[in-house]
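Shown here: the complex without one of its protein chains, the others still in place.
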Amino acid sequence: MAEIKSVELKVGLEVHVELATRTKMFTRAPSPAHPDYDDSPPNTLIDPLVLGLPGALPVMNREAVEMSMLVGLALGCEIAEFTKWDRKSYYYPDLPKNYQISQYDLPLCYDGSVYIPLPPTPEEDDEHERHKRIGIIRAHLEEDSGKLLHELPGGHAIDYSVVDFNRAGTPLLEIVTQPDFVNADEVVAFAQFLRNICRFLGVSEGVMQKGHMRFEPNINTIITLDDGHIVKTPIVEIKNLNSFRSLRGAIEYEFKEQPERWKKDGKEMGPGAKSTRGWDDVKLVTLMQREKEDAHDYRYFPDPDLIPVQVSREWKEKVRERLPELPHVRARRYIHDYALHAKEAAALTDEHDVCLFYEETVEAIVQAIPGVLSDRAGRLAANMILQQGAKRANEQAVLVNELGITPGQIAEIVKLREEEKIGSSAADELFGLLCESGGSDGGSALRAESPPADKEDTAQRAVPPMTVEALAEQHNLLQVRDEGQLDAWIDEVLADPANAKTVEDVKGGKTAAIGRLVGGVMKRSGGAADAKAVRERLEEKLGG
Amino acid sequence: MSDTKKPQGAELSEDVVRRVAHLSRLALDDASIERHRGQLVSILGYIDRLRELDTENVDPMAHPLDVVNRLDADEPRACLSNEALMKMAPQAAAPFVRVPKVLGGGEGA
Partner (left out) sequence: MELHDHTLIQLRDAIARREVSSEEAIRASLARIDSLDTGENGLNAFLEVFHDRALDDARAIDRRIAAEGAEAVGPLAGVPVAIKDNMCLDHGRTTCASRILENYESPYTATAVQRLIDAGAVIVGKTNLDEFAMGSSTEHSAFGPTLNPWDRARAPGGSSGGSAAAVAARMVPGALGSDTGGSIRQPAGLCGVVGVKPTYGRVSRYGLVAFASSLDQIGPFARNCADAALLMNVITGHDPLDSTSVDFEAPDHLTELERPLEGLRLGVPRLARSDQNHPEVARIFESAIEAYSGLGAEIVDIELPLMKSGVAAYYIVAPAEASSNLARYDGVRYGRRAEIGPNDDLVALYARSRAEGFGSEVQRRIMLGTFALSSGYYEAYYNTALKTRRLIKNEFDAVFADASGPRVHAVLTPSSPEPAFKLGAKLDDPLAMYLEDIYTVTANLAGVAGVSIPGGFVDLPGAPKGLPVGLQLLCPTFAEASMLRIARMFEKTGDWNSRAPEL
């Protein structure tokens, strides 16, 4: 028998995004995908329609349609002029009506494509950007099911199952890609890209642990044998992956396993050969899953309780106007306008709120410092956010915008620093103080208002310039350049016997040693001395 | 009054009827399956007259209304209480509805 020469991977991805509308897709019961309701007690987000009570009727949520259109437009899709709702029938306890309202043959969005940024390969320098085109087959709306649980909260074992209907009826956008991925990295990059887009669009918080996004990769391998024959292994669909880690794990596992499976069973791709597997997060393997009983006969037909949706050009354009600048576009702009590195730009656009915070800060700096160029402002804001900000945000496990400090305050720090009123350590300390004093205006990822609204926000939050400077003064952070005070500190340092050797060194021409003395003065001044002035003064005194 | 045309539905096999009963979630014994088969054959035999019509190029009509776009604003309304559900559920484990143990598969939309 021929030996395997090489194996290629082919993956298509289905992504379910729970849209964060306030209410459900076909009824106005609150939806758990919205942050206001996500910790509601079990079986409280229910009404006659959610429970499939006799006589209840569905009425479509406009926002769910528009959010789907936003995602579709962001993914370069066509928006259907005419779309309708179909019933997909199967019996399951978490599906109250025992049919799911979905879109069968006329999805709302179809035929799109996106260029996703790929992580640089080790051989490439990290300034280099790589992109890959991913085709989008369709994105359709459907309602989510409830949750079937096999243990009670707190892990209490039960010999039955229970149902929580809170999630039932939440709008779910199912995005289906072309099988364009050739490795797990690309799939994960796309998944993260999509999550970021959804957050920027304000259509989902994208919290993986809450199941806001679920992935179902369709995976198969193409095996080239040493005799030249090519074998395609059967497609395996992995259900319900809800982390990037498990998405990667499942794909990498299948990439390894499928050729082994083929060696054992010889099964190749073909009708009826597709199988469904689940990912075991502990054992890190995929396991064969039992299919839904009715999986082969869903009996789709047009839902007679609903009427079609017709999307006019005007409506589509109105929705398009809601489309914010997307993260990858912003990143490109930052690189171009502010001369940021690709890595910096990526870090700033990874989180929607951080990105807005950054832009507000740039704007605040431009306002605070007359005559500053915008590229300089962009650089200064990036430095503050990616250094002082990121450090603290990491420690506290929050986002920079949640630290409590406002863009206006950061601008004031930058201004003080530019005016040389404070040193770098004082700037850092001031940043810390303002984080502590500030009330959290965290803001959720959902506040994806258009940029103008956020600018108003900035104006409101901008703190009068004196406040930050006053705070600096209060904490003795302003640099002291008063010669009398500087001389007093310097004289103390020079008089200190511990420094006698250093003083001799400097006088003897080892000018580099002067740094130690500068440090001593700074220490004595509690950081308040202007280091530059101290150095000048010391040079005067010792160099003569 | 029933139509005497040879019913095409007569080809309906017992297996098909059993499959339909399963899809319908109706527990039918052998006698019921046979009875249903007979009735389906007779009714489908009558319905088969539709095949005599020329329906080529006819647009299927799933609904009598021509209207589109009934869309609601995304504003929450009152819910039913958990107690209301607990009261109507045949078997509950508050605050949940209880079903027999379900093994694997199928979860999620």
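Per-chain numbering from 1; labels A and B assigned in written order.
Keep in mind that, in the parts below, a contact is a pair of C-beta atoms (placed from the backbone, for glycine too) under 8 Å apart; a residue touches a chain by one contact, two chains touch by 3 or more.
This is a predicted model, so every value here is computed, not measured.
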Among A:P48, A:G76, A:G135 or A:G432, residue touching the chain not depicted: A:P48
Of A:N98, A:S113 or A:T224, the one touching the omitted chain in the full complex: A:N98
Chain B residues touching the omitted chain (full complex): 1-2, 16-17, 19-28, 36, 39-40, 42-44, 46-47, 49-51, 53, 55, 58-65, 67, 70, 72, 80, 84-85, 88-91, 97, 99-102
Hidden partner interface residues of chain A, rising order: 48, 51-60, 87, 89, 91, 93, 96-99, 163, 165, 293, 296-297, 299, 301, 303-307
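Everything that follows uses one rule, which is that only the chains that are shown with their structure count from here on.
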Complex interface listing, chain B residues touching chain A: 22-23, 25, 62-63, 65, 67-82, 85, 93, 95-109
Complex contacts: residues of chain A adjacent to chain B: 16, 21-23, 28-30, 41-48, 51, 59-65, 82, 89-95, 100, 142-145, 147-150, 152, 158-165, 172, 214, 239-240, 276, 278, 289-294, 297, 299, 301-302, 304, 306-310
